[in-house]
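Would you mind keeping the following structure in view while I ask a few things?
One protein chain omitted, others in place.
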Amino acid sequence: MSEPKPKKKFSRRKFIVRSSVGVGVLLGGIYFSRPAWRRSIASMANSAEPFYMGGTDKPLLWFEIRADNQVLLHSPKVEMGQGTFTGLAQIAADELEVDFSQIKVVHAATATGNIDGLSTGGSTSISSLWQPLRELAATMREMLKHEAARIMGAEASALSVKEGVVSGNGRALTYGEIVKEVKEWEIPETPPLKDIKSYKFVGKPLPRVDLHDKVIGAPIFGMDATMPDMLYGAVVRPAYIGARYVSADTSQAEKMPGVVQVVKEADFVGVVARSIVEAENAKNAIQVTWDVEKEWQSEEIEEMIKVGKGEPFVIQKEGGAKRILDNEEDVATAEFKSPIGAHAQLEPNGAVAFVEEGKATVMISTQVVKITRKEVAARLGLDEEKVNIIPTYLGGGFGRRLHTPNAIQAAVLSKAVGKPVKCFFNRQEEFQNDTFRPPTHHVLRAKLGSDGLIRAIEHQVSSGDVMFGSPLFPGIAEPILGADAGAWRGGMIQYGKIPNYRAVSWRVKLPFATSWWRSLGLLANTFAIESFMDELAIKAGKDPVQFRLDQIQDDEAGHRLKEVIKAAAAKAGWKDGAHNGRAMGFAASTDANTPCAQVAEVSIEDGQIRVHKVTCAIDPGLAVNPDQVRAQCEGAIIMGLSASMYEKMTVRDGQLTPTLYGPYRMALMKDVPREIDVVILENAEAPGAVGEPPLGPIGAAVANAVFRLTGQRLREMPLELA
Amino acid sequence: MKISFNINGTPQEVDADGNTPLLWVIRDVLDLKGTKFGCGKAACGACTVHVNGEAVRSCSYAAKFAEGKNITTIEGLATGDGLHPVQQAWMEEIVPQCGYCQPGFMMATAALLEKVPNPTDQDIDDNIVNICRCATYYRMRKAIHRAAEIKNANT
Partner (left out) sequence: MKKNYLFYTLFLLTAGMALAYASSELQEGDAMAQPPGGEEPEDALQAFDKMMAVLTHKRCVNCHPAGDRPRQGEDSHYHNFGVRRGEDNHGLPALRCETCHQQENNNFSGVPGAPEWSLAPLSMQWEGLSRVEIARSMLDPARNGGRTLEETVRHLTEHELVLWAWEPGVDASGTPREKPPVPKDEYIKAVKAWAEAGAPIPEE
């Protein structure tokens, strides 16, 4: 049995050691530790009905083999569009020796399955399950073979397995037939895994397992969930930053048509009615007194977020960058800014809950299944085992569902009326109560050497919290980490040949909730650093692609980064400067060990920036499903373009605004590049991160192209021409 | 009030407040969950259905206006055994990611193809203005062109 290779990050860097442990565990994709799944196999063996696979509703883990020889894979990770279910099906099918079409992936529920203890996020679903799932599937296959041998009276080694059928000795049994005959399972030592090259499904661009359901509009999302006799809830949510619930006059709401009950809690007020419309109408009739200490304005937030205002923490240091930059002449400096960003996922947050006689069931779109269970149990005063969280497909995640306390509200309303209650945010509430991507401010300084390469560089980023303050991340770890690794994600200097470099993360506590937004700090930090790299290349009179290649170190990470840079430049036909009204811009980043380089081809039409083509080279290691890697790149590029070019929340008179699509301008069909060319390199053996890394370079790539066309250096997102 | 209409080819009579958005009648009274709530303000297009063949955002359409009309939702887009050409193209191009907005996009696209059998990129840009946060637009454009091909080959 081979040990999964521990992922090494930032080799050669003098990375602040005390932060590397926690971050490595959290973001490195290895937190789904071997003991955890080992334990799950052990518990299967020890429980009264171990590893039940008879196709009923009995407790089971991971695999459920049905009589018709279909295998249900109970996924410990949720599907939010990132394609995880498909990748897991491919991985499992290969080791389990079934056809891809025989596997159906479903969400594990806390009562019946093995749920990832932390979350679905951080681009880790496939990478973290790659080793354990293959071993589990191989083990399962051997168990089935072993039982088949017993039934057939043959030696297991004499049997062969193909497409879920065990044959030998002149007989053949399907997996479905075998499980019917098994009372007790024997769990063997984990068998050796197959040679990756022999895999039939891993590495193939197979269609998504959820494709058909999603094309026919099947009811698979949290908001589609129903329970018998279900009522509809609505909760009054704050519209002002920092608003504290004081009291509510519900006299009018109580008389509204369809109202079943008005529910007043110490921390919120809600209403339960027969329909969504009646619940919303009644909610609007509740007069809530809020305590709002201060009416915040955008200008104040911008002032708070400036580098130098918060608490600094040095996250990267090599040589004497600060000394050089403080004392020498001809130091290049530049400042960059990024705005508050909304998640704007299409399915609002909400849940369907039923609380009855000492137990609770919650159906919900969430990225944190277990944390949600813990929170609901705590609020209801129940043991966690009495709370079953049934995850549904997510109508978008993007980090918005890495805290879903809305499950509590649905549960409390259900408990009050003794019936299932569906309770969701409306869109305005969703915008007002988002956990936003924090605004950032960046100060960069650099000094070129006589060879035209960078002698010293410094990146300082000031940001609101991302990881800190999240329920995923105990506050006790903050002093250990020092800096918010979410805020500085992508904020380190990735050009290791530079002799002197330094990165500083400034922490600012903002008065509104900021949190995980797909790729975290990567979007803004890469925009700042890679725009600045472009400025430095121009100052040095060098081609920006070669300028980057010349300053990347020669280790494995450096090699992979250089390869994507070269591949992107080659595929795009990289040309510096403007040609026939168009120009290319170049940028590259490394995120969660996945390097990505992008070339944006841009023109100016009617005074607006128009992106015609984006070429993207990415090296996520082994691509379990190249088509889904491509899909994630296309989506990330467009989402990154949207955030870089159009999106911005502002704070006005204490409110976050706007609160609707349209006024919150996002990329539409018309804004999308007509060509997106994705090149996938696979210079690592195991699968790595895919969902977030390709968001990194796009903002800088566009801004760098705009400079070549207009001479305007755009240093603030969203990018706007003067 | 009683409201009668055809939905996906089947006559229906519902008893609802006439001002209830058609979306909630479709989702919660008739239990057809493919039509999605995204914003409730006719801004995102996730709730797009066809009313007498026209694309309509059902969150902003009072149920009383449905009286006597023919309504089609994603569940009724395909007629016969197979999928509608738009759905077929969506399968071929593997468009959906999270999938939540996709029914609205497919309904808008199906309406477009009825009016413009061979839409240009400009037609697509102008007419398809729904919102997809996973940003599957790139594949959607390909799928719309492909759907036109399939549809035109069928007729």
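Each chain gets a letter, A and B, in the order it is written, and its residues are counted from 1.
Everything below uses one rule, namely that a contact is a pair of C-beta atoms (placed from the backbone, for glycine too) under 8 Å apart; a residue touches a chain by one contact, two chains touch by 3 or more.
None of the values given here were measured: they were computed from a predicted structure.
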Which residue of B:P21, B:G34, B:P85 or B:G99 touches the chain not shown here: B:P21
Absent-chain contact - pick from B:I3, B:M91, B:A111 or B:M140: B:A111
Identified contact with the non-displayed chain, of A:V277, A:A503 or A:M717: A:V277
Hidden-chain contact residue, picked from the options A:T174, A:S414, A:T659 or A:N704: A:T659
Absent chain, residues of chain A that touch it: 277, 428, 659-660, 662-663, 668, 670
Positions on chain B where the hidden chain makes contact: 19, 21, 40-43, 48, 54-57, 59-62, 65, 108-109, 111-112, 115-116, 123, 125-129
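Keep in mind that, in the parts below, only the chains that are shown with their structure count from here on.
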Complex contact set, residues of chain A against chain B: 80-83, 207-208, 210-221, 223-224, 226, 232, 275-277, 343-348, 393-398, 424, 426-427, 627, 631, 634-639, 642, 660-662, 666-670, 672-674, 676
In the complex with chain A, residue positions of chain B that touch it: 17, 20-21, 24, 28, 31, 33-41, 43-44, 46, 73-75, 78, 83, 87, 90-91, 94-103, 106, 121, 124-126, 128-129, 131-141
